[in-house]
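This part shows chain A:
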Amino acid sequence: MKAFGYQLPAMSSLLIWGLLWEIVGQLEMTFFLPALSEIFTTLTEIITTKPFIKALKETGQAFFLGTFYAITIGIPVGILMGKNRLIDELLLPWVNVFLSAPLTALVPVLMVLFGFGLKSIVITTTLFAIWIIILNARAGVKQINPALVEMAQSFGATPMDAFVKIYFWAALPEILSGVRIGFIRAVKGVIIGQLLISIVGFGALFELYSSQFLMSHFWAVLLVLFAMAFTISEFLALLERKVGYYASKR
Partner candidate 1 sequence: MNAISTSTNAVEVRNVFKNYGEVEALQDLSLEFPLGQLTSLLGPSGCGKTTLLKIIAGLLPADSGEILVGGETVTGPGPDRAFVFQDFALLPWASVIRNVAFGLELRNVAKSEREAIAEKYIADVGLSGFEQKFPHQLSGGMRQRVGLARALSVDAQVLLMDEPFSAVDEQTRRKFQEDLLDLVKHENKTFLFVTHSIEEAVYVSDQIALLLPRPSRVSEIIRPGGFRDKDINSIRRDSEYLDIVDKIWDSLRTYVE
Partner candidate 2 sequence: MRHRALSLKILSSVLIFGAWEVAGRAGVSFAFPTFLESMAALWSLTIEGTIFTAYAETLKPLIVGVLISAFLGIGLGIWIGLSSKFDWLVSPIFIVMQSAPLAALIPLLIMVYGIGLTSKVFVVCIMAMPVIVLNTSGAVRNTSVSIIEMGQSFLGSRRDIIFKIIMPSASPIIFVGLRLGISAGFIGAILSELKITPTGVGDIISYSRSIADYPSMYAAIFSIILLAVLFLNVLERIEVMVFKGINKGLVSD
């Protein structure tokens, strides 16, 4: 889209929406939408306070642990499924089930089994992320060009060499793609977990602010969360592009 002859950058309309938000807020059109500038000031105030830092720590912890487990369990399982037909046939239906199932429904079970704390949230996060990671790792392995496999064999590569030098890289773009989507799901998982369990992390903060109708605070935290989620996903997309330049069009 061009204005005055200059090509406007992709997400720049967000500036206009931000401006609109500011105006709506300044005019105090609704109690629930304070001015953007006010939200930013509140943001700078609370970002250093203890409750916020605690929430950030707890959420961050849950997120990183959850994704860590999802990756360290998911990728090997996916690779295994990609290589071994029997395991694949046994597990794939279940992976697909959990991929499309509303995992939110499982959170009450986790709460009941693992209590109201960090553990449940970590498991929720892992569960949200792991299925797509498994699926993509499996796909990455399956789509390795058979010609590459034959090439490795014909040049007498050891299994270790073949894996490290060829298969790993051939499957990597697909795996990374899965990790990226997994991370986005993990963010959702962490939030949903906290919303339902609500005594830790940002979930607790949301409860606190909404019950006291501290709108600026509420939005400030929300925006931080959205910004973090967006940054993570963009960072991963960048990584994926850097590595995936050699990935052929799927």
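As a selection rule, all candidates are chains of the complex that A comes from, given by their letters.
Here is the rule we use: a residue touches a chain if its C-beta (ideal position, glycine included) is under 8 Å from a C-beta of that chain, and two chains touch if they have at least 3 such contacts; residues count from 1.
Quick caveat, the model's predicted, so the values are computed rather than measured.
**Q** If you apply the contact cut-off given up top, which option from 1 or 2 ends up touching chain A in the complex?
**A** Here chain A touches candidate 2.
**Q** Help me check something: in the complex, which residues belonging to chain A touch candidate 2?
**A** Within the complex, chain A touches candidate 2 at residues 1, 8, 10-14, 16-17, 32, 86, 89-91, 93-94, 97, 100-109, 111-113, 184, 187-188, 190-192, 195-196, 202, 206-207, 210, 213, 218, 222, 225-226, 229-230, 233-234.
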